[in-house]
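Sharing a structure, written as structure tokens. Questions coming.
For this depiction, one protein chain was excluded, whereas all remaining protein chains were kept in their positions.
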Amino acid sequence: MNFDFSDEQKQMRDEARKFLSEQCPPKAVRTVLDGKAAYDKDLWKGLAEMGFLGVAIPEQFGGAGAGHLELCVIAEEMGRALAPVPFSSTVYLAAEALMLAGSDAQKQKWLPKIASGEAIGTLALFEGKGNPSPKAIKLTASSGALNGTKKPVPDGAIADFAVVAARTGSIGRDADISLFLVDLKANGVEVKDLTNIDPTRGQAELTFTNAKAEPLGATGEGWGIITQVLDRAAVLLAFEQVGGADRALEMGRDYALDRIAFGRPIGSFQAVKHILADMYVSATLARSNCYYGAWALSTNAAELPEAAAAARISATQAFQHCAKNNIQVHGGMGFTWEFDCHMYYRRANATALGLGSLSYWEDALIDRMRKKNAA
Amino acid sequence: MNFDFSDEQKQMRDEARKFLSEQCPPKAVRTVLDGKAAYDKDLWKGLAEMGFLGVAIPEQFGGAGAGHLELCVIAEEMGRALAPVPFSSTVYLAAEALMLAGSDAQKQKWLPKIASGEAIGTLALFEGKGNPSPKAIKLTASSGALNGTKKPVPDGAIADFAVVAARTGSIGRDADISLFLVDLKANGVEVKDLTNIDPTRGQAELTFTNAKAEPLGATGEGWGIITQVLDRAAVLLAFEQVGGADRALEMGRDYALDRIAFGRPIGSFQAVKHILADMYVSATLARSNCYYGAWALSTNAAELPEAAAAARISATQAFQHCAKNNIQVHGGMGFTWEFDCHMYYRRANATALGLGSLSYWEDALIDRMRKKNAA
Amino acid sequence: MNFDDTPQEAAFRAEAKAWIAANAPKQYEEELRKSSLGRTQLKDANILEVAKAWQKKKADAGWACLHWPKDYGGRGASPIERVIWQQEEGAFGKLSAMFIIGHGMCGPTMMAFAREEHKRHYLPPLASGEKIWCQLFSEPAGGSDVAGLRTRAEKKGDEWIINGQKIWTSGAHYSDYGILLTRTDPTVPKHKGLTMFFLDMKSPGVEVRPIKQASGQSDFNEVYFTDVKIPDHQRLGEVNDGWNVSLTTLMNERMSIGAGVATGFPELFDFCNNLMLEDGPAIEDRSVRSRLAHYAVKASGLKYTSMRAISALSKGERPGPENSIGKLVAGSMIQEVAMYALDLQGAAGVLSGPEDAELAGKFQAMLLRAPGTRVEGGTDEIMRNIIAERVLGLPGDIRVDKDVPFNQIPTKGRV
Partner (left out) sequence: MNFDDTPQEAAFRAEAKAWIAANAPKQYEEELRKSSLGRTQLKDANILEVAKAWQKKKADAGWACLHWPKDYGGRGASPIERVIWQQEEGAFGKLSAMFIIGHGMCGPTMMAFAREEHKRHYLPPLASGEKIWCQLFSEPAGGSDVAGLRTRAEKKGDEWIINGQKIWTSGAHYSDYGILLTRTDPTVPKHKGLTMFFLDMKSPGVEVRPIKQASGQSDFNEVYFTDVKIPDHQRLGEVNDGWNVSLTTLMNERMSIGAGVATGFPELFDFCNNLMLEDGPAIEDRSVRSRLAHYAVKASGLKYTSMRAISALSKGERPGPENSIGKLVAGSMIQEVAMYALDLQGAAGVLSGPEDAELAGKFQAMLLRAPGTRVEGGTDEIMRNIIAERVLGLPGDIRVDKDVPFNQIPTKGRV
């Protein structure tokens, strides 16, 4: 047994960390936070040059062909640095959907552009409030044209193309859903930027009016693909969350060591020590669940659905817990715009919702464990 | 507004506390705990003499006719002292059921005996696991004879009579349930003592085989009466729970002040201080919810169902929380049989279940709030 | 046990109710009622002006600062009358937010320590809202350790020269006066070298800079002092006795009970009552109900704890630690409630723009404001210490800086 990343993978993590600490300091994140840019274009370009965007994309499609374990270690660093780029939408959602269900021509068209940083992609799934569900999809597809509205779509305002979930049957069962690829720069697509709690990652509303679309995967198989994409993205996003949780913990620890009150470092008070110890515990549990998710993802194991849900839940809890208590350890200073604590708090709460909420994944986990148990 | 007990009621509380601290020290509780007696007969007699058993029973039926606020303050003291007597089954359940639904003759027969300590009563509701529900009642009544089994029945092994819930209709709707009064010393009743987590309060299985029974209240109105009895008992038991929670908190506080570790009282460590502060907070919230329940109970207010559920939930949480963390503050000593901590832990967990579990009452509270909101 | 007024209380309530019905700015009532943590603003009016007008109207009719003596602009009312007033004032009470510091802390401190002529001069316009006061205690180096402050006051002739920086000053940007805690002797242990003053916020050398909070709003300020002059007659209490003076201020903060704390529960219950989940109404989902019940009993527990405190107050008893409990419980609860409300919205829970977000982004605003509630006015940890020490009688924390001259206390944890 070697339940750990390999030395090569750890080396890649170190490289990614070094690169991001230089190219993506908090100041860079704030440029997007303050609305001065929709995303960090230079960073995006740099990530492409480092080979990070296509790390899990096969070589034949312009990627590094390294694999998903490598993508996990990079995801962790992206979360740690709060990288303000459309990484999760393009790499976890769009690229994964293409790799799972795309035709050779579709892969050939988009994957190399993803790897090179030329194309931003996303998944347009949600239509207003609620969790992933075939019933909630009302947008229609007929004769290769889409009509309807998607919101929120992550990075929708800067994306070049989207994988869109549409209703092709009548009732809203799994088999009534199909996926389509849409060029968002083409006619019939209206894009509206939406304000959200984490401005370092955009959200948009996409309205399709007879927008031209080509099928991705077979008709009626859309929901099955989405489920797989969400599971895979859940593991990858969980690594981002763990990276963020770890950084929030470090920030709290450092502040507790430096800050003096009542003549002693606040980290010498048990109340503060124990807050930080509990943060460490939740971050550690999440990391371990994520490692199992990474193993399942990289081996396409039958355990993936269960492992993905556990990683997602645990990492969501840990990041929310660490981000909010990092502010608490900082006291008033943690509640200023000037300190970086709130950027982690915003990201923690935004990533908690993106692929479906905590309640949704809790329910899914037990459903999956139950089915396994019955089998 | 005077959202507090009156000076007279507080005086009664002081009397009850004084009486119980003399007549019901931990040693007396241990006599029952160790199985040397089924309950404390002398204490029971003493409580009758003090007028505490009949405090809410009208004078015409041998009681003091004082009211339910007075009963609340006594309940709190009973909980504080862990009084090992059938007080809750006899006074909160049997007497309340009689007062709500009994005929004049029935009241005349049993209430004076309750007030004088001559009769122990109980409510035989449950039939195995599960929460209060008309569907769960399978015991049948026909031609004044009962057939079936009830378990657990609180204090069933020492009770003289029981109010028994029976099915008189076919389906298990509310209207299919009726109540009956049964003399447990008569033929057709088999009693089996059951081991339970809190040996200071007995639980039994009662098997009825053509046991003679007389109706209590009209046929088909049993479930409505039971609901009212449970609400009333919920408030009263909540006062017991708050009394227990307060005492557990005091024990923890005292130990933290006396016990030295690392050269200082353990109560000077923030970890211990904050455990105790949180215990105080939960006990205080519970007490306040209980006061509202007491007001609703004593005035027969329309708010009683909601107030009773809130008091029950809050007091259950507080007593469990304080009892378990009192052990924690005591460390290893708190886990010995010799220290009294476990007696509160046992009682806390037993009272959490007696009238239906926390989940049950949580569900009921929101149901009731929702109905009020819709009205 | 009852919720009934005494005849006197009923008469007072009737009078208050009638006056409010006739005089309150009704046009804002609905908007004020709906506002919750993270945003109290008016759509079509400047809330500062509306608040000042309402306060002035109250003062002219004798309804301002009810518990203050009449001579200083109050009504000489009993504590319970003050509570009744608050109950009747209802949502309009939210307009008093900007006066709370002045009325609750600065005023009482002035009453206890200022010269009589100052009291007669400064207190009535404070009561009527014509002048707004702020409180200048916290410092960047202070935080929970208020007495660790570094702002210097040095005596020159009949004046004191102030240099230093304060932080977390609510309303400094619209305040006319402030009470100021300074260090006058750094060579003695920290509690022993402090002195209190009041000052004109328009004095030369006072600079106010808004703090942008994590939520993006600015409710607080930094205040810089550069050679600011304060005449000695504006000193409150003896030289180097400022810590005791500040305790009066902080004690008075604890006296204001019954106002209620925001838990987020009513908003969450309302939300769940109207929300449809995929499988049916949210309110019929047992996991939602379980969470709601958990919050419901905390919210009602706080509400009735407050009522018990009011009852005690009306009997002349001193308020207990109710405020500490309320703040401790409500602070973390409102944060959890906001997170849960977003959770129930699913992926769209991230949206916070008034037009696109559920309920105009009410819960999103609550989420972003909530971390502040667990810190402002004393952190959760300080509240637990207060309960443990003042209520339960447990020992204080070990104080390594107790007998150390202030200027020898370390200022940095790691070198």
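Going in written order, the chains are labelled A, B and C, and every chain counts its residues from 1.
Basically, a residue touches a chain if its C-beta (ideal position, glycine included) is under 8 Å from a C-beta of that chain, and two chains touch if they have at least 3 such contacts.
The shown structure was predicted, so the numbers you read here are calculated from the model rather than taken from an experiment.
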| item | value |
| --- | --- |
| Per the touch definition above, residue among A:Ala256, A:Leu304, A:Cys322 or A:Ala348 touching the missing chain | A:Ala256 |
| Among C:Arg286, C:Arg390 or C:Lys412, the residue in touch with the chain that has been omitted | C:Arg286 |
| From A:Lys109, A:Arg201, A:Arg264 or A:His330, residue that would touch the chain that is not displayed | A:Arg264 |
| Contact partner of the left-out chain, one of B:Gly79, B:Pro152 or B:Gly293 | B:Pro152 |
| Touching residues on subunit A - with respect to the absent chain | 1-6, 69, 253, 256-257, 264-265, 267-268, 270, 272-274, 276-278, 280-281, 284-286, 288-289, 291-292, 294-295, 298-299, 309-310, 313-314, 317, 359, 361-363, 365-367, 369-370, 373 |
| Subunit B, residues in touch with the chain not shown (by the definition above) | 125-126, 128-131, 133, 135-136, 151-152, 194-198, 203, 205, 256-267, 269, 271-272, 320, 324, 327-328, 331-339, 341-342, 345-346, 349-350, 352-360 |
| Where the missing chain touches subunit C, by residue | 285-290, 398, 400 |
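Just so we're on the same page, only the chains that are shown with their structure count from here on.
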| item | value |
| --- | --- |
| Chain closest to the middle [Cα centroid of all protein chains] | C |
| Subunit A and subunit C, separation of their C-alpha mean positions in angstrom | 39 |
| Mean-CA-position distance for subunit B and subunit A (Å) | 51 |
| Interface hub residues of subunit B, defined as touching at least two other chains | 270, 274 |
| Touching two or more other chains - residue numbers and ranges from subunit C | 381, 384-385, 397 |
